[in-house]
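Excluded from the complex is one protein chain; the other protein chains are retained at their positions.
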Amino acid sequence: MKVIKGKQSIEFEKPPYLLSWASVVAQKEGEGPLGDFFDQVIDDPFFGEKTWEMAEGRFMKQAAMLAIQKAGLTKNEIRYAFAGDLLEQNTATSYGLKDLELPMFGLFGACSTAGESLSLASITVAGGFAEHVLAAASSHIGSAEKQFRFPLEYGNQRPLSATWTVTGSGGFIVSKKKSPIKIRGITTGKIVDYGMKDPMNMGACMAPAAAQVIYQHFEDYSMAPKDYDAIYTGDLGEVGKDILIRLLNENGYDISKVHGDCGLEIYENETQDTHSGGSGCACSAVVLASMLTRKLINGEWKRILFVPTGALMSKTSFNEGESVTGIAHAVLLEKEET
Amino acid sequence: MRKEPSKQEYNQMVEEMTPKHNCFLNCIKAFVTGGAFCLLGEFMKQMMMKYWGLGKKDSLMFVTIELVLLSVLLTGFNLYGKITKFGGAGGLVPITGFANSVASPAIEYQKEGQVFGIGVKIFTIAGPVILYGIFSSFVIGIIYLLAKQWGWM
Partner (left out) sequence: MEYVKAFLVGGIICVLVQILMDNTKLQPGRIMVILVMSGVILGALGIYAKIEKFGGCGATVPLSGFGFNLWKGMKEAIDQHGFLGLFEGGFTAASVGTSAALIFSYIASLIFQPKMKK
């Protein structure tokens, strides 16, 4: 069996498993439609810390510890950690995970980090380099708004295409040990630039990257949308979702029946006033660690494609007039028949 | 992908598919909100001229101080954001919007210390306003000065 598949994909010979997962979110996410599915809802947005940055780190630490605990492991049994967040120099990850003392790879994939960390963790396990690997991603609306937009107390009118950064973190243990969910393969996305410049319309900036990676995944695996029970993108929101479906339609794939977006699941956009949906590294991570895994476990779904999407930009690149480029990583998850 | 839109085509497609706020409704909200701040200012001005016996110039300065104080307080209690969210430009345009842009980073960045936190970031949004206000009046001032010396005015 060939492991390298097509142009951008891997199909593991001995697939690694998703041994456990944990989601820790803040109050607003807890009040959303998925509220009951999260492992922990923390009411204090500072999580006992003094700053937004440290609070985000604390969310990640909590998710990581919970995932380790749910896997029935101790932190000494975790060989590597792959984790990242949205902040400059991965502040939240570095400070959040330092106490766990794990061999660490810090990642930056913007909001696609959940997919990137799961991909690398799977490769590491499938390659036989580790038994158990931690993958984690976090975001916090306080630290994200402060870094990328305005101070939280500043008044401005958000456009309808704007999304709401999810506060929380998702942690996963990827392992050799069998579990009900296996990671059959991955498709790694390319950086895609369609010249979009509006940072308040992230969905439109990232949709082309998602379209590219999903298209390539179908090609590499010789599969079609009907072969999947669900295809979930990370945080495209209402606007990005429509664009993605249209872009893929023009390329001969109709995913409208199986497509969902994590950003559209996590909030009640109308009543919670989140406009185009949720976003941030934590968005796709906590939706996978709650709703998506749940549906795989209870047998509602057999095969899903999880495609977190990220916008690769910084405040500097934006001020210097560069466009917002996008990236997306696909992870193919299947229910293990027992 | 086999078929990819060009950057131009894509921009156009996004433009079509992105919903927008209702501009007419927004304008009405901005009108009411902005008008209300100005009405409040006018009220303060009239009261101070009447009861404190101040001249127009002084009372205008007091109006500025009072509105700024009001806005800073609203910012501290996290209420000014709601006003701008509703009123859009109506919350941004009055001097209260300027005060909000000074107070919000001051509060937000206090954690990063007195000098590099509050001291530096307090000007994040308001700094350009002060810079370009001063500079543009300087440039026009030069024109005015020259015009005066050459006897055009």
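In this document, chain identifiers A and B correspond to the written order of the chains, with residue numbering beginning at 1 in each.
In this text, a contact is a pair of C-beta atoms (placed from the backbone, for glycine too) under 8 Å apart; a residue touches a chain by one contact, two chains touch by 3 or more.
This is a predicted model, so every value here is computed, not measured.
Although one chain is omitted from the display, it touches the following shown chains in the full assembly: A, B. Mapped onto chain B, the footprint of the missing chain covers residues 20-21, 23, 26-27, 30-39, 41-46, 60-61, 63-65, 67-69, 72-73, 75-78, 81, 87-90, 92-95, 97-99, 101-103, 106-111, 118, 122, 125-126, 128-130, 132-134, 136-138, 140-145, 148.
Residues of chain A in contact with the chain left out of this view: 26, 28, 45, 52, 141-142, 145, 150-154, 156-157, 197-198, 200.
Simple rule for what comes next: only the chains that are shown with their structure count from here on.
Here the spacing of chain A and chain B, counted between their Cα centres, is 37 Å. Those residues of chain A lying in contact with chain B across their complex are 50-51, 146, 150-161, 194-196, 201, 204, 208, 211-212, 215-216, 238-239, 242-243, 246-247, 250-252.
Here chain B touches chain A in the complex through residues 1-5, 7, 10-11, 13-14, 17-21, 26, 75-76, 78, 80-85, 88, 91-92, 97, 100-101, 103-105, 107-109, 111, 124-125, going by the rule given at the top.
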